[in-house]
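Accompanying notes for the structure given below.
Missing here is one protein chain; the remaining ones are kept as they sit in the complex.
Each chain carries a letter (A, B and C) given by its place in the written order, and its residues are counted from 1.
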């Protein structure tokens, strides 16, 4: 049907999401609706719920595959674990952490904002100070983005866990892994993350439409007493249907379920750690290129370098938005705009998900029977 | 990739959603991601927002295309127009009205439930009595399903409006049109509906994934003072981006946007009133068939007959669930189960959306240039 | 893009080809071009050539997958095995055997036509008489359709072989299996068939585009001395590339190769003999229905009944073409026209390939890794 902008050749998608979808995923989604109450869909769902835990590196977590976006996954994370007025320590380091904090405030939480200059990571010294002081355990949760998509900054979650352990602090650790999970090294169980979340259109390399949230046993426990009002995002409804073996409190997207199956199959085939290493190579290569262009990385220190997105600072006499516009109009190339505080100052190169890199194609596997 | 159940031939989908997707819609969705911040996506969105109003028969309404399901569309409707504790008159006539009422209660509203026997429509006499008494206007909203999908009952919305007008009552009229809009006669402006909602996988004949909500000017006004906590479902965020001309507070599904374009094109081509007439013919035909089988319609009176779904009562010595299971296993035919109170007692035939009927195919239109 | 005739619902395709394509095959073909000289395409081709032999029930045959239709596959069969002027015994029993005979004559062969009334099978008594007389072995080939698509008549190939053996006659047996292979019981090796051919759009349930020809060692030997001019259809070019391991003398359709892979996978999964049994059930069911309608089968004796197509004789006061036209316009249902001698007198129901039947859907296989 209508193709709203057409030029010969292909779109070069280098935004930090939505990313390029692998052809096998597009093929898997090229299908009719199915009745989700038939025996086939629960059978598919059951194994998806099992397999999706691997992308979080958890065995004890409980995943929720919600028909929503990252914003909805945030809301599901907060409302299921906390009650209005609960104190959250939250780190403002860029546009996406800012938006999450805005959500936290609008949902009635008491947010203790720890702000850093954009381009720097979460200030964990401040966190330490707060934990030290909080002997009364008024802090109910730490909310942190693993990777700030607006500035290309990766936070150190292992240190967050170490600090909490050092002070024996019971706060929940809520992690936005939207631009990290399936691309950066993320270890839910090892780092004691209580809720982690991502969206299908990021490193999973699918269309938008699934907010995937994973809850630790402690988070599940918290959800039993959390008083935030919620229905659509309520884990309880999912858990009820998990027990019944039908899995879905409301109609899932059949197409996205098969797409997720295909995406997880590809991850399994390549190996999650190989995928993460590939992102490391591409992140490094991008930074070397930026350096070679004589431009500056918005990220101020190597420890925060992001392997999924690089925000490139342009000289002050240039509007970075013009670069993005020019790239689109002239090269059919999509780059990320600078957002909010860094609007006009940076443009962003997304290097996550289904992207080429220098590789050795394998001799093809030979299949003779239907998968 | 993996096809989890395969038998030769085609699945016969006769559930009241998700429904059969037309091939042009599947083709339109067979595509890569795009950057939603490029100029192309807002241009597409702008015209979608204009065209989608037609399915509600409104010119004054403001539509919101939300990446969610019907359940989320319900939540968006309630939380944007009402404050916790607000009194809602709500009609319990089947499983889906029950679930909506459950949501209303869990979201902290004061729900005045008007229950009917399953198989009967909303009791508008009770509504009248309540309106008559409510001279203080404590009733803030009437929440009603246009069509109860569990029992195949269509409520009379024109009468609801007449009653409100008769008593000059300012309550908002919130309508679940999930199994009616694009199939039954629905007139948002004429009937003074304040919020109407549907889901993409119903009569629009798309995959699941879009909750489409349309708000009257009065509803929009109400949203400015409604105190229900909300972020993901907050209209305010949409309105802000509408004004900026970029339209999306968070990442939309590119595939569903093009799918919606195709679905609206097909509606436009056939003509919405022709589509509604087609549903009338198919609904009538189904009821005649049920009668010919010697079976009873769950819907107790002709005035409530639904042209989108028929719940068929089986003889008491038969478990209707067995019929559904048998149809699936033996004929690759999906029917709707009886739910809750009517479990085992009825099975449901969905006759909405993209279904064949006796028709005269037209001589093909001749196109020589790209759309 | 343009959909030239659109009505709600689905097309009901009951012509004896092209047939309904299974969704997994459509998905497998939804892809970009690939370089057929890369290592991946030969690897795929090699296994396809091995697997495609199974549909002919041969282990000693050599298959050729030619970018053409059935008509081209006929031509490939004739020109590779015979020289101009060679005597062929050929059976005229309907429109498709007639067209093949026309081709044989136009290609310069000396065709000994054995005609039967349309609705009857090949007259093997005449064949026997000819073989008995032909002690000089002037007959170089027997050309016979396994199943005449115009009348729904299946010939008895086992008897053909018996007669040849009885008279120790060395004539090549050339079989048009277009509407039989993958649907009817066909045994290339056991029946001593020298060349068998089919087209992708028939019981293989793919799009048109592949003429699949399989040659016995004796046929291959004959091809070395056959003097018919040929290039595009010359097996020699294929054999040369088979030896080089690159397989293709000219560009293959990548999409059809992957589609063939998927189609063979589905056959393998269901089991070829189960597929043949399914066609027997559907053929029988169709004949029972025709009988119940009080109509006559064009096929005159049970021994010739076809399990892939039934030609239904209409009462003399009706034009069968009107039935076909009516079915298409009013029910979006495609039936086969009566052709040539039986035009206006019969309409045809194709019951081959990817069609539903009463079945027991299996509990879904569970796959967790990519195929």
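Keep in mind that, in the parts below, contacts are C-beta pairs under 8 Å (C-beta built on N, C-alpha and C of every residue); 3 or more make two chains touch, one makes a residue touch a chain.
Since the model is a prediction, treat every value here as computed from it, not as a measurement.
S.K.: In the whole complex, not just what's shown, which of C:52, C:65, C:88 or C:107 touches the removed chain?
M.R.: Residue touching the absent chain, from the options given: C:107.
S.K.: Among A:136, A:292 or A:358, which one is in touch with the chain left out?
M.R.: From the options A:136, A:292 or A:358, the contact with the absent chain belongs to A:358.
S.K.: Consider the whole complex, including the chain that is not shown, and state which of C:94, C:177, C:199 or C:283 touches that chain.
M.R.: In the full complex, the listed residue that touches the missing chain is C:199.
S.K.: Which is it among C:158, C:229 or C:318 that touches the chain not included here?
M.R.: Looking across C:158, C:229 or C:318, the contact with the absent chain belongs to C:229.
S.K.: Using the touch rule from the top, list residues of chain A that touch the missing partner.
M.R.: The list for chain A reads 1-10, 12, 20, 22-24, 27, 30, 266, 269-270, 275, 278, 328-332, 354-362, 364-367, 370-371.
S.K.: Even though one chain is hidden, which residues of chain C still touch it in the full complex?
M.R.: Residues 1-6, 11, 13, 15, 17-21, 24, 26-40, 43-44, 67-72, 74-75, 84, 102-103, 106-108, 199, 201, 207-209, 228-234, 249-256, 258, 261-262, 265, 328, 334, 336-337, 370-371 of chain C touch the chain absent from view.
S.K.: Go through chain B and note every residue touching the omitted chain.
M.R.: Counting only chain B, the missing chain is touched by 1, 23-24, 26-28, 30-32, 39-40, 43-44, 47, 51, 261-262, 265-266, 268-269, 361, 363-364, 366-371.
Quick note on the criterion: only the chains that are shown with their structure count from here on.
S.K.: Whose C-alpha centre lies nearest the centre of all protein C-alpha atoms?
M.R.: B
S.K.: Taking the mean of the CA coordinates per chain, how far is chain B from chain C in Å?
M.R.: Chain B and chain C have C-alpha centres separated by 48 Å.
S.K.: Report, in whole Å, the distance between the mean C-alpha point of chain A and the mean C-alpha point of chain C.
M.R.: 52
S.K.: What is the distance, in whole Å, between the centres of chain A and chain B, each centre taken as the mean of its C-alpha atoms?
M.R.: 31
S.K.: Two-or-more-chain contact residues of chain B, please, as numbers and ranges.
M.R.: Chain B, residues with two or more chain partners: 1-6, 20, 24, 27, 30, 328, 370-371.
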